[in-house]
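Sharing a structure below in structure tokens format, with a few things to ask.
For this view, one protein chain was removed and the others were kept in their places.
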Amino acid sequence: MIAAALIAIMIVMLIALIRTCIGPTLFDRILAINTFSTATVLMISLYGFFNQRPEFLDIAIVYAMINFIGTVALLKLHRFDDLGHDGDES
Amino acid sequence: MLSGLYNYWIAILLMAIGFYIVIAHSNLFTKMIGLNIFQTSVFILFISMGKVDGGTAPILSEAYTAYSNPLPHVLILTAIVVSVATTAVGLALIVSINRRYKTLDEHEIEQQELEQE
Amino acid sequence: MEDIIIIFLLSLLAITAIAIIFMRNMLSVIMLGSIYSLLSAVIFVVLDAVDVAFTEAAVGAGISSVLFLSAFAVTGKRQVLKQKNKLIAFVTVSLTAAALIYATSDMPYVGDPNAPVQTHVAARYIEQSGSEVGIPNMVTAVLASYRGFDTLGEVAVVFTAMIAVLLLLLRREEEELDREK
Amino acid sequence: MTNHLAILQVVLPLIAAPLCSLINQAKACWLFATTISWLVFAISLSLFIEVQTGGSIRYEIGGWQPPWGIEYHIDALAAFVLLLVSAMAAITLSAFQRRITIEIPKHKQGLFYTAFLLCLTGLLGIVATGDAFNIFVFLEISSLSAYALIALGEDRRALTASFEYLIMGTIGATFILIGIGLLYMQTGTLNIVDLQTRIPAISHLHSVHAAFAFFTIGIFLKLALFPLHHWLPGAYAYAPSAVSTFLAATATKVALYLLYRVFYTIFGSEFSFEVLQLHYILMPLSILAIVISSLNAIFQQDVRKMLAYSSLGQIGYMTLGIALFSDAGLVASILHLFNHAFIKGALFMTLACFLFRTPSLRLDDLNGAGRAMPWVGFAFVVGGLGLIGVPLTSGFISKWLLVSAVIEQGHWWLVAIIVFSSLLALIYVWRVVEHLFFREASAALVANKQPIGALLPFTWVVLLSTLYFGINSDFPVQAAKAAAKALQ
Amino acid sequence: MKNNPVIKQTSFLLIPVILLFGLYVQFHGDYSPGGGFQAGVIFASGLILYALIEGQAKAEQVFSMRLARILSASGLLLYAGIGVASMFLGANFLDYNVLADDPLQGQHWGIFWVELGVGLTVTSVMLSIFYAFTNFK
Partner (left out) sequence: MILANSLYLNFAIPVIGACLIALLHQRRRTVELVFIGTAAVLLWNTLHLFDLGEAAYFINVSPFSLIDSIPLAFHLEPLGLLFSAIASSLFLVTTLYAIGYMNANNEKHLARFYFCFCIAIFAVMGIAFAANLLTLFIFYEILSFSTYPLVTHKGNEAARNGGRVYLGLLLSTSIGFFLIAILWVWSSTGELDFVRNGFLQEQMPKEALIILYTLFAFGVGKAGLMPFHRWLPSAMVAPTPVSALLHAVAVVKAGVFCVLKITVYVFGLDLLSEGSASNLIIWVATATMLLASLVALSQDNLKARLAYSTVSQLSYIVVGAALATASSVAGASMHMATHAVGKITLFFCAGAIYTAAKKTKVSELDGLAKVMPITFIAYTVAALSIIGLPPMAGSWSKWFLLDGALQAEYFWVAIAFIISTLLNMAYLLPVVARGFFAPAKDNLSGIQEAPWMCLLPLSITAISCFVLFFLLQELHHFLQPLFS
């Protein structure tokens, strides 16, 4: 059961990777990356259960957080060209 | 047996790709990314050698007796830190170079120097 | 199953790396870079290196990407990506790779429990660290106690990186502002 | 506390660095860093004496016995190099205060001294440690701080030079890391002494050969041995003068120290030279380095770049000594490492003295500078003579030993090459001397009476020490012999 | 980011969690994956997220550059200080056994403080590097 899920996730990863490579717009890529990291989070959690050491869920949590920060940074860069900007649009 | 030497071969391939990017790409930014790939491949090399079949992560637990080798993990932790430190310094250099030269292309920089001479 | 996962992930990693070579857009290169990091972190998990995976996720995908993005923000979006010296690069790289492939010919297989790596120094960490250091996470035990000096060096490296970045990027006004506060 | 000297050698500057960044006030930082560097020098001196009298020192860090914990292992060679590095650091810091105030923006000076101390820590750590991976860590500390220090040069080319150094240096360090990895894979240990005992049994393995190759190439990159030398001239030429002085005198020397360690201690000379026939590669590379770099030096317009190329040639002499694969060659190599560090340091110091009054170090800007500043000009002449290897300077002693080692092996053609390159050195040094003394100085230079301060006396102290070691070479020769013996 | 309430609210929900998680990783590193370094990075990421949302200026009010520099130095000093302390207690550098009467307890103490030093330094270094870049323009 878990194995099947793992395989499915791997396929998702492959597809997301392809989308990141071919683009064409920035948003396609950002979305693809998001999908990809979500897949990784799932992959790590599932692998923990698969391997019978689920205590490594910590790592999955970090991934989720980092993923969020990365996306915010990317979008902010796209919008303001400056990561230190206070975010108020004039 | 996990996968024989497959890990090492991929690590070597990655190393080659990273190394290639560093040498062949003329954009300093890309060179840094190449350097990162190059270093990460070494991490995979190290981590692969620490793996033990049937072992588990090296955190003591009563349920397990076979653990993977923790030493490569320790080494690579340090190496990752070193790598991110190098990246930070390299990027700081890149940013300063960009300010003084207005470009990040190796050849354009060379060109500017030649014109200045 | 483990074999399949690892082979598949490693292949994905290779694809990502190859894709980076041919990318024309700087931002995509950075994004692929973070995917590369994520993937390698998963691989570390599969290879039992949970601590390393933890770090790689936080550093590679997190801090590194943010640093790349902020540097990218400062240097501007118009980046020309060109390749020169392809031949020299190819030859050098092939030679290095060949040397390593040659080296793999008598390497112990991945996961071999009788490899020298597993039998000599590490064995003591696995067997004794529980009683000598007394904490379950062997990686922390080795990192902070057995090889604590390495870690001191590592902290020094981080500190050096900060000093170096500040030396390069610090400007007068900020320093003075900082003093006023 | 004396039994902790081995670790204090490295930890003292390591603790001093963050303190220095906390002080963050130019003058106080200088005073602090200088005091620390002299303390470090005192420690290295007492370590040196201890090693000379009582044999090598081993220090188990964390109380864990060697292959499991990290140990410091200071033998005669390490003590010798430690002495050299700490002496140069103390001298540079004491002498260069005025130049640093001129060259470095005020708000960066505190950080500058911090980075300098870190660089010193890294270099000392590489030398003192007895653990292969620890070498990598300290290598990175020294390199990262060196990149930043170099990039502080006023010329914008300092930045590109530093970046090139960063790329090459990181590749070099990663190669060394791969070497460490391969060795660890086959032996399961990281301790150098343990490696030494385990390698003979597995020396037939391909991966051990590959490890050797990666170590060698990685160190060659750090050492800037021909043809991997492109990063060095720019880095030395555009860095702030204090930095180029310190790095020119120590950084490549420490890399060379690593080379000795790898060739002789880790792999053993039998494996390096008899199994792998290393000298067949090292010899031609050294010769090319000597000849091509000397030729390059002749055509440089910037004196610092000229000296940088000359350093490349001198590195060639040192590796040539290794390539001879004889005791005499090794002694000559180690001795030249020591002598050249001081000579090159003194030369870079004289150049910094000139910078007080000349606008740059291009040859045309130095016209008549020797007449306007006779003590500095004369210092350059003395240092230059040392570089050429004229008798009564320490450069002569090491060349004498090198040539006798070459003759011992009957390579007369090599003698011809060494003589030829000495003449090339004569040409490039003398080109500068002519500009300094036998051309008219510009009015601005004659009128400029800016004081040079402590730099000049320190330059002369270093120069006089090279002259002293040229006249009475007992101390360095005996130390080099002891060091070579420690490697056997 | 007044104009993007969604991002702002989500982030403000997340930031405390991230910081808390950072503390967890810091002090639970003995029993599960993690330790000072990872905790430091996570902690720094939380603050970076704050800087991304509220802008550099506000972030510096929370955690100033100056504080970052002081903390980074003190982290390193803390680590080295533990080593020196064990030296003064008569053992070799970084030998934790002498830090307490019971060697195991000593090891615990040593590792705890050392990891704390690592965490402090890493947090502040990562943050000040980020500041340095974003301030540079």
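Labels A, B, C, D and E are assigned to the chains in the order they are written; within every chain, residues are numbered from 1.
Here, contacts are C-beta pairs under 8 Å (C-beta built on N, C-alpha and C of every residue); 3 or more make two chains touch, one makes a residue touch a chain.
These numbers were taken from a predicted model, which means no experiment stands behind them.
Residue in contact with the omitted chain (choice from D:Leu111, D:Leu426 or D:Ala486): D:Leu426. Considering D:Ala161, D:Leu312 or D:Leu385, the position touching the chain not shown turns out to be D:Leu385 (whole complex). Touch with the chain that is not drawn comes from one residue among D:Tyr59, D:Phe136 or D:Phe437, which is D:Phe437. Even with one chain removed from view, chain D keeps its contact list with that chain: residues 385, 390-392, 397, 400-401, 403-404, 407-408, 415, 419, 422-423, 426-427, 430, 434, 437-440, 471-474, 477.
Please note the rule applied: only the chains that are shown with their structure count from here on.
Ranked by distance of CA centroids from chain C, the top chain is D.
Highest C-beta contact pair count among chain pairs: B-C.
With centres taken as mean Cα positions, chain E sits 36 Å from chain D. Computed centre separation for the pair chain C/chain D is 30 angstrom, with centres defined by C-alpha atoms. Each chain gets one centre point, the mean of its Cα atoms, and the points for chain A and chain C are 18 Å apart. Across the assembly, chain A contributes residues 55-56, 58-59, 62, 66, 69, 73, 82-83 that each touch 2 or more other chains.
Annotation for chain B: residues 19, 49, 56-57, 59, 61, 71-72, 75, 77-78, 81-82, 85-86, 88-89, 91-96 touch two or more other chains.
Interface residues of chain E, counted against chain C in their complex, comprise 25, 29-35, 37-38, 41-42, 44-45, 48, 64-66, 69, 72-73, 75-76, 79-80, 83, 93-94, 96, 104, 107-108, 110-111, 114-115, 117-118, 121-122, 124-126, 128-130, 132-137.
Of all residues in chain B, those touching chain C in their complex are 1-10, 12-21, 23-27, 29-30, 32-34, 36-37, 40, 43-44, 47-61, 66-78, 80-82, 84-89, 91-96, 98, 104-107. On the side of chain A, the complex with chain E involves touching residues 55-56, 58-59, 61-62, 65-66, 68-69, 72-73, 76, 82-89.
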